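Everything on this sheet refers to the single structure shown next.
A protein chain is absent from this complex, but the other protein chains hold their places.
Note that the chains are named A and B in the order they appear, and that numbering of residues resets to 1 at the start of each chain.
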Amino acid sequence: MTQQNKPASSHFPLYRLLSDAPGGIVVDLDGEQLAAHSHETVASLMLRQIDPGQFRRSAVSGEPRAPLCMMGVCFECLVEIDGQRNEQACLVRVRSGMTIRRQFPRGERQ
Amino acid sequence: MSAPDLLIVGGGAAGLSAAIIARELGLSVELLDERPAFGGNYFAGAGNPSAGRLGEGYAQGADLLRKANGPRMHNGAFAWRIEPDGKTYFIDPASKVGRISPRRLLIATGAQERPVPIPGALLPGVMYAGAAQLMLKTFGSIPAGRAVLVGSGPLLLLLAKQLLGQGAALAAMIETTPRAGLLTTARSLPSALKVPALLSEGLSFRSALRKSSMAWHRQASGIFISGRDKAGSVTFTDRHGRRHTIMADLILLHDGVIPNDHVARQLKCKETWNPRQHCFNTTVDQWGETSRKGIFAAGDCTGIWGVEAARRSGEIAAIEIARQLGFINADERDRRAAEPLRQRARQVAFRPFVETHFPPTLSRAEFAHDDTVICRCETVTAGEIRLAIRQGASGPDQLKSFTRCGMGPCQGRSCAMAVAEILASETGQSIGEIGRHDIRAPLKPLPLGQIATVRDAVEEIVA
Partner (left out) sequence: MTSRHEIGVEIAVIGGGLVGAAVAYGLIKKGLSVVLLDEGDTAIRASRGNFGLVCAAGKGDKLEDYAPWALQGVHVWAEFARNLIAETGIDLELEQNGGFVFCAGPLALKERIDMMERLKRKSGLDFDVMEPAEIARLMPGVSSNVAGAIFCEIDGAANPLKLLRALHAAISATEGALRREARAERIERTSGGYRITTPAGMVTSEKVVLAAGLGNLGLAKWLGIALPIKPMRGQILVTERYESILKAPSEHVRQTMDGTFLLGGSWEDVGYDTSTTFEVTRDIAAQAVSYFPFLEKVRLMRTWSALRILAPDNAPIYDEIAPGAFLVTCHSGVSLAAIHAGKVASWIADGALPDEAAAFALSRFEPGLKEREIAYG
């Protein structure tokens, strides 16, 4: 539990996998190749790979937002998948070759 | 080629149970579930090899999934338009529009977390407890940093136990559950004692948590979350009136669950306000038929009765549908339904105990500060809603059109209850009278191109 001592402001993901087994699926997240397990969704993968503050920004307020419910209700996990914007990342399973783009207003990236 | 006998929307405990029984009785069944795997919230991930580690009750889900498995069970298929005669348009995983015109429709869309509008709840790093449970059950993932559980309800206690058992670092449990009055306990205890397993399960959670090193605060109030671009800490007042701030990376909120009832609402099925559950219940008869003939609803989407009741409700609905369609006669129905009806009654009898012990606390929007955001999608605050009410918005639909509250992608799933609570407190009407805004198709946003290209290409799914 080394993470426990990190200050809250540092950048690290909210979740980690219990198992160390490598995933067999490779997806592209904003140009970076990530290994994923076949049963994962885009949201569950991102939650264990990126800092929650970097997930997306609201198109309305510009504030950072990240997944909230993981059950298809809250629409806080919206990402662009294979060119289609505003997909619910928590409902879409990863596929090999999938291209995932985070959504920031006016194209800004963190 | 003929119309399918039954279309089930939702592949959780109720929907799967209904599918199994309906097929046994000879019905042709189609099932649509928007998620990539069946099981709903309770049995999410139950088909995974590692499911056993979360206990025996959960492992039953693997059996349910195995039995329900079949060719007409559609994953990743989302019903976006359902008409009063049950005709359903859906998008399949290949983004094509399909249509099913079933003889009977069963809505089994389960429950969702009760939305919690408190200061700081919009920050990344704030999630619902149910989300963390899905991360564990479905994906074998646990919190990586310091997690704090905040709120009230059996799920919060269960989740704490499950996460601690998997080695997660829980910094604190901040319970907002009020101190149970002796009188209310006395009233609801007798019926709860009929389900001793559930009662002892609850007690076992608490004793397991006491043994852990996790800080445990009871009867907390005045909760807010702080952070700049993500959550960093949670602040609260304990039962002795002392303020605390606890640093955290992940803050898991929970204030019970409510029906995920958008489908029934789009169909304008009758509903009633359940003051004990503090949510609307879709009105159904004992078989699960709604106020619209031929349209049934089962499981937690009709009211919060729990997973066992959901399974029985699904079975009961399937049995009655089989009778209505002539697959069995009334005697056969009564014979087959007797046991599930009895078991469901037992489960339902337990609910008042849970409901009295865990009344909504964090989610009560009538107490929200004016600057607290109620509508997450459109960023509408409690203050803006109150102003619109003063300026003439007399009901939820007018309020929606005045403020855009509920017009965003979630279509009001996160704010409808809060709006009703604020309207009630501002106007003096009851929540039941106020109701919620109309739900219009599509049930979830979908690309125009997916609709536009289907002029002559809607695939009618037949039995």
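Simple rule for what comes next: a residue touches a chain if its C-beta (ideal position, glycine included) is under 8 Å from a C-beta of that chain, and two chains touch if they have at least 3 such contacts.
Quantities reported herein were computed from a predicted structural model and do not represent experimental measurements.
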Quiz item: Out of B:R179, B:K211 or B:R390, which is the one that touches the chain we can't see?
Solution: B:R390
Exercise. Write the list of chain A residues that the hidden chain touches.
Key: 59-60, 83-86
Exercise. Over the whole complex, note the residues of chain B touching the chain we left out.
Key: 81, 83, 89, 388, 390-398, 401-402, 404, 407, 409, 411, 427-428, 440-442, 445-449, 451-455
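One rule holds in what follows: only the chains that are shown with their structure count from here on.
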Quiz prompt | For chain A paired with chain B, centre-to-centre distance based on mean C-alpha positions, whole Å | solution = 23
Practice problem: Enumerate the contact residues on chain B facing chain A in the complex. | Solution: 34-37, 41, 45, 48, 50, 76, 78, 112-113, 122-128, 130-131, 134-135, 138-146, 166-167, 169, 171, 227, 229-233, 247-250, 260, 376-379, 408-410, 413-414, 444-445, 447
Quiz item: chain B touches which residues of chain A in the complex?
Solution: 1, 3-4, 6, 8-9, 12-19, 37, 39-41, 44, 47-48, 51-53, 55, 58, 60-61, 63-76, 78, 84, 86, 88, 91-93
